[in-house]
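Provided herewith is a single structure, encoded as C-alpha cells, for subsequent inquiry.
The complex appears here minus one protein chain, its other protein chains still in place.
Up next is subunit A:
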C-alpha cells in the first residue's frame, strides 16, 4: 500500500511542534515525543533520514530551521514520502512568497492547516499543484468563492480544475505581450585527483522556462542533442548538420511534456504552465568542457611552515567571462599566520572554516591567475598527526557558456489565434561540487 503518511509534523529545532496533522489513527499522539527523545536529542539526527522507533517509521527532512517529519506505521513508500514533503514545501513557498521557515509557519498556520487538508487525504497524496490549489485556497484566506460568488469566476470551473484536465494550465489566460524566457542552467560537478586526473565529472542541467503566453499554446523545443538531431535528419532524409552534437545520458521532463511524442519523434513538445517552471532536467558525463583548471602545489616545510601555490586557468572562450569566482583553499586548523599574494582578486584567511578564501569578481576567458601563500603553523606538542588535506573547492558562474555544449536549436510557439511571441534564451554554467584534491 503506497500510503505516504499517517501523520505529518512540523517541528522547530528545539523540538516544539509548530503544526501537525494526523491523517490516520494508526499512530499514537505521543509519536512526536518518541521522535524527540530518540532522534532529535541523540546523535542519530544527522545519521539517517529514515528511522524506525517502536513500530513506526519516521521519515524526516530539515528545511531551513524546520524539521518536517512524516510518520507511517505501514511499510510506506519512502521515495513518495520524500517527494511529497519536497512538493508540499514548494507549495507553501509559493503561498508565502519565497521563504519557508519557522516564522512563516507560525504566521500562516491556518493556511497550512487548510493546505494540509487538501493535499493529502487519509494518507494518500491528492493534488499538490499550486496552480490549481490557488484557485480555491486563497492567499489571505479572505477571498472566498462563496461570499464573492456574483463577481468571481464561476465556482464549478474552479472545482473542475481541482481534479483536473490539463492540470497545470488554466484556460482563458491573456497577455498583451506574449513572451517566453528560456534558461539553460548547468552545474558542473568535478572531482580531480591531486595529480590532475579527472576522477569524476558530470553536468546536471535544467531547462527553466518562464511563459507569459495567451490561450493554450503548443510549444516545440529543439536542442542540439544527438538523438534529436539524428532523428530529424533521418526524417528529412538529408545528412546530419555538421557541428557538435551532444549526447544526453538521461532526460526527465515536466509532466506537461508529451512523452509519447518525445519517444516517437524525439521532439520536446508541450503546453506550458503559466509562469515559471522547470521544463526538463538532464545529465551528461561525456565530453564535458571544464571551465576552469586548477593547479595546486602545497609544500609542507617542516612542522611549522607551509607553502601554498594555486594557479587557476580559465579555459572557456576569450570573449566570455566568469562571475563570482570563489576558490576555497583549505589550511590546517593550527594555522597561526598567513601571508599571501594574488595576481587578481582578493584573498582572506577565514579561520572558522579553516580556509583561504580567494574571491575574483570577474574572470575573463583564456587567462590565468595565481595565489601564493606562506602559512605559519602553531607547533603542536606531542603526537604528530599529519594533516588530512580536504579538497580545494570552487564556486563560479559563467554566463553564455554551457559545459555540455548544449544549445537551443529552435523554440516554436503555436497558438490557434496565431499571435507573435518574443523568445529569450540564456545560458549559464555554475559550479556544482567542483573539488580538486591537493
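We adopt the following convention: a residue touches a chain if its C-beta (ideal position, glycine included) is under 8 Å from a C-beta of that chain, and two chains touch if they have at least 3 such contacts; residues count from 1.
Operating definition for what follows: contacts and distances are computed from a predicted model.
*Asks:* Would you mind picking the UniProt name of the chain not drawn here, from "Beta-adaptin-like protein", "SAGA-associated factor 11", "Tax1-binding protein 3" or "Protoheme IX farnesyltransferase, mitochondrial"?
*Replies:* So, among "Beta-adaptin-like protein", "SAGA-associated factor 11", "Tax1-binding protein 3" or "Protoheme IX farnesyltransferase, mitochondrial", the name matching the hidden chain's UniProt entry is "Beta-adaptin-like protein".
*Asks:* Identify the residue among A:189, A:369 or A:402 that touches the chain left out of the display.
*Replies:* Touching the chain that is not displayed is residue A:189.
*Asks:* So one chain is hidden, and I want to know which residue out of A:77, A:367 or A:397 touches that hidden chain in the complete assembly.
*Replies:* Result: among the candidates, A:77 touches the missing chain.
*Asks:* Please identify, in ascending order, the residues of subunit A that touch the omitted chain?
*Replies:* 1-2, 4, 14-20, 22, 24-25, 28-30, 32-34, 37-38, 46-50, 52-55, 57, 60-61, 72-80, 82-84, 86, 109-110, 113-114, 117, 121-122, 124-129, 136, 141-142, 144-147, 149, 155-156, 158-160, 162-167, 189, 191, 193, 199-200, 202, 204, 218, 249-255, 258-263, 271, 278, 281-283, 383-386, 388-391, 393, 433, 435, 437
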